[in-house]
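The complex is shown incomplete by one protein chain, all other protein chains being positioned as in the whole.
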Amino acid sequence: MKLLHIAFIIICLPIASLAQIQTHQHSRVIQFPDVPGYLTLSTDLHQHTVFSDGYVWPNIRVLEAAADSLDVISMTDHIEYLPHKEEIPPVNFNRSHELASQYALPYDLVVIQGAEITRGYPPGHTNALFIQDANLLNVPDSVDAFKEAKRQGAFLFWNHPDWFRDSDDAVATLHDLHRDFIKNDMLHGIEVVNDLTYSEEALQIALDQNLTIMGTSDIHGLVDWQYHVHEGGHRPVTLVFATERTTESIKEALFDRRTVVYFNDMLIGREQHVKPLLNACIALSSNGYIGTSTVLGVTLSNNSNALLILANQSEYNFRRDGDVIILPPGGEKKLEVKVLANLDEIKLDFQVMNAITAPGTHPEISIGVKAN
Amino acid sequence: MKLLHIAFIIICLPIASLAQIQTHQHSRVIQFPDVPGYLTLSTDLHQHTVFSDGYVWPNIRVLEAAADSLDVISMTDHIEYLPHKEEIPPVNFNRSHELASQYALPYDLVVIQGAEITRGYPPGHTNALFIQDANLLNVPDSVDAFKEAKRQGAFLFWNHPDWFRDSDDAVATLHDLHRDFIKNDMLHGIEVVNDLTYSEEALQIALDQNLTIMGTSDIHGLVDWQYHVHEGGHRPVTLVFATERTTESIKEALFDRRTVVYFNDMLIGREQHVKPLLNACIALSSNGYIGTSTVLGVTLSNNSNALLILANQSEYNFRRDGDVIILPPGGEKKLEVKVLANLDEIKLDFQVMNAITAPGTHPEISIGVKAN
Amino acid sequence: MKLLHIAFIIICLPIASLAQIQTHQHSRVIQFPDVPGYLTLSTDLHQHTVFSDGYVWPNIRVLEAAADSLDVISMTDHIEYLPHKEEIPPVNFNRSHELASQYALPYDLVVIQGAEITRGYPPGHTNALFIQDANLLNVPDSVDAFKEAKRQGAFLFWNHPDWFRDSDDAVATLHDLHRDFIKNDMLHGIEVVNDLTYSEEALQIALDQNLTIMGTSDIHGLVDWQYHVHEGGHRPVTLVFATERTTESIKEALFDRRTVVYFNDMLIGREQHVKPLLNACIALSSNGYIGTSTVLGVTLSNNSNALLILANQSEYNFRRDGDVIILPPGGEKKLEVKVLANLDEIKLDFQVMNAITAPGTHPEISIGVKAN
Partner (left out) sequence: MKLLHIAFIIICLPIASLAQIQTHQHSRVIQFPDVPGYLTLSTDLHQHTVFSDGYVWPNIRVLEAAADSLDVISMTDHIEYLPHKEEIPPVNFNRSHELASQYALPYDLVVIQGAEITRGYPPGHTNALFIQDANLLNVPDSVDAFKEAKRQGAFLFWNHPDWFRDSDDAVATLHDLHRDFIKNDMLHGIEVVNDLTYSEEALQIALDQNLTIMGTSDIHGLVDWQYHVHEGGHRPVTLVFATERTTESIKEALFDRRTVVYFNDMLIGREQHVKPLLNACIALSSNGYIGTSTVLGVTLSNNSNALLILANQSEYNFRRDGDVIILPPGGEKKLEVKVLANLDEIKLDFQVMNAITAPGTHPEISIGVKAN
């Protein structure tokens, strides 16, 4: 006989908890918690304006970034592809960066100088970041452009290596020229995510060639429209783990390959970067053993923008849930763990199914919690 | 150079597709598609009213079922536990069923006569369905009550076998008395889901003992409050695969163990029942090869109330997504499959991570699609 | 030339203000601010349970009231109409009140003992509140029932005087019997609102006969369903202006006719009660003169559950709005007042179009604000 029905119903009054409200209230902010030793910076390092083939003035890019709470952006207008050149003569390839930098002054936003070296395949399109003068990249020979970028100390990454124009099967393929560039310190990263696409093959190339894993919007129109932001979508970003919120520190982090790409609720990166990030995102707290039972109430909370899909690998199962759990962005999930004994401390292990450390590979995390 | 940016942006106009609207518009209806050879009926076969320890008149149970679009319900008031007996004297244990049956007349709703045999552990609480006279179950000895239920042709299932009152560790444990009942055709099913709980151990018992897998609400208060229906929650139901929408046919299906439990976005049942259900829920259609590429656009659609978590097991990967995909309830997901060749027909294989056919076991489905 | 466009756009970043969030986030709570000298108590003093012709046990009525944040309720089951009498024998007409009182103990909720004297027209149905024993009202003659209620010190009000069963034209009409009752202190109030109906004629009768203006749900089923609470609806309530949160004080307030009915975003009552309530609900604060102009920015805020429709009667007009303004529940509205001079203090006058002090009559309020 269930003797406590009154109390039971009282608990179930239709009043949404704070956690639920937090989850339902859509926010466009893209922010992840810091990890031990590093700030976690949200970056979008591939963007276009009217100064090449984009459709907005640089201030709109700054305002979009502010709305998304990004930490770092770069205007990477094409050097060689200028469909508006009749209206906007190409007298200064640094101009979109200069304007964005001015517009960014009221915001806590780092603007990195960049440009897109836009050549046929190979090498295809390549972003050069941390340059000093984009005008000097405007040279006939593509290898010369890369050499000049290197001379300026640029961090160079291969854009949309899976682009249809370059490959009918959308498979990123490394050309000898890329191998040469990599060997000669003229190619450091690769877009695993560009705009709406994700390339498993690009991820494999990044791992094989020891390249920085990048994800960018490559936005030309409006971020809000392209990513259906008001229906809960978001642009791809590269999370950069930097010691400081400075251009120098971001540069050091990119050269050191300390990145995780956040796109479409996926977190893509090397295991040594994804796992600390997941550990920073997920917290576990105890609500104590239920009554006189050996069932421990715990709360998993997700301190990030990403929905997380967790597959239970623990030695325990749950009283209310199966072994695959969705932890909503910014939300929490109460679990009742069947401990079978009154342990002072337990450990839960989860495989995070939407985190990716290599094609088809998902990291495991382990979280301990004291019962009281 | 991206030459088609104008067309590109045009595609991305901020107008939500029909599919998105369908998904966002919350519906409380619990309905799943039929499977080959059977109707898929949504049932809630464990409910209480003021006639035992519930808090509503039977018409509210009928209206809740109509709101949820259930096909089958049963009023299973306790025989032995009657906290309102001072106000509602126990003169007729059939009364809540009689009233529910009358109230159900305007609806397409089958009401099955039932009662809860409410004894200490063992055997604990047991529902008897398809009885003719609940008054005859009101006998001192619990075994006599089961015998009478059997005499009336009842389908009997063990309620909340993981109940705290019976086990401190919330682990369902089979007692010798249950084994006897099973052997003597006096116990046919077991609740793997009761109200807000799911028991892996109960599922294992069902599989080991060849019992029908059951999930019920055991509702005493209001369904809307208990399951936060207006925030998207739903009550647990047992999907019953019956040849007809009749009491006889439902009875035959339950005795034949043709059930899948739907709870908390889990689909729990034997593989031979879960797989046809998943195949009925998920459809795959082709949008053709993209341009001149070997990338095939397809649309996965989910014709059910359950969110589905799919892990790609195909020989192909996707151009926009990782290997774990969320297919929203009543929604769809467009995929771009990197086929690498212009095949006329392809096959996609997915493990459905939130379908459960045994503890920790998730079924795989395979879906073919013609390219054109 | 607009020289400040950059700053302008910065202001317009797509980040919703707190006020907007407050407004959009639906709350079912029915609470109004206190007025000078009185607490404003939300009451629903006409409700049914299974003990007459309702469909829920009294605890559900308590939980509904808690969910709505009501202050005062009454179970007013019929004495004479008992369709469930076969199942629930009428041995104690006080029982639903006794049970509700027990269930209400954990809540800050006053439960007033009541009953519905249910007779043919005239007098029709009448609620008696603050009685001590409902059983004594169960007498053959209706006048005797009223006399007994009076003997117990009851506050008596005429229910749904516009009921179709009593009048084909839905027009409340006073009968000689009512006049007698009023004269002899056996009728003190009248429902101007019952369930989903509002009666202008009943309001006129209340004003003409000096009766207390009442509004109640007369709920039989579920409040959530009847008033579409999850789509933003609410039950009708009588706001009672009482000196204390006690039965005695509420009784004194009702006899003194200190009520306003809140229904369907209307506030219906005598001017001397509606105006202080509106003044408590609406606040006006200054944001200062804009730049060097004579335009004063002000914020109107609505500290109530009711949407308010304000018609500007001030000597000023507004720079962004017309003369009719909607002030959302719990929300605010920024106005720019064209003062035409740098006055230290201004006064705004509004007619509140959805407040009703007599048929077709809407009160005016006047709010002053200092510019700095």
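For clarity, chains are labelled A, B and C in written order, and residue numbers in each chain start from 1.
Following the convention adopted for this analysis, a residue touches a chain if its C-beta (ideal position, glycine included) is under 8 Å from a C-beta of that chain, and two chains touch if they have at least 3 such contacts.
Because the structure is a prediction, the values reported are computed rather than measured.
Participant: For the full complex, which residue in C:R28, C:H46, C:R61 or C:H78 touches the chain that was left out?
Facilitator: C:H78
Participant: Please identify which residue in A:L177, A:L222, A:A358 or A:A371 touches the non-displayed chain.
Facilitator: Missing-chain contact among the listed residues: A:L222.
Participant: Could I get the residues of chain A that touch the absent chain, sorted low to high?
Facilitator: Listed in rising order, the touching residues are 50-51, 54-57, 59-60, 63, 84, 87-89, 95, 221-222, 224-225, 230.
Participant: Touching the absent chain: which residues on chain C qualify?
Facilitator: 1-2, 5, 8-9, 12-14, 16, 20, 24, 53, 55, 78, 80-81, 118, 162, 164, 168-171, 196-200, 220-221, 224-226, 228, 230-231, 264-266, 268, 290-295, 307, 309, 311, 317-324, 326, 336, 338-340, 353-354, 356, 359-360, 362
Everything below uses one rule, namely that only the chains that are shown with their structure count from here on.
Participant: From the C-alpha centres, identify the chain that is farthest from chain B.
Facilitator: Chain centre farthest from chain B's centre: C.
Participant: Hey, how far is the Cα centre of chain A from the one of chain B, in Å?
Facilitator: Inter-chain centre distance comes to 37 Å.
Participant: Please output the residue numbers of chain C that touch at least 2 other chains, ranges allowed.
Facilitator: Correct list: 59, 63, 224.
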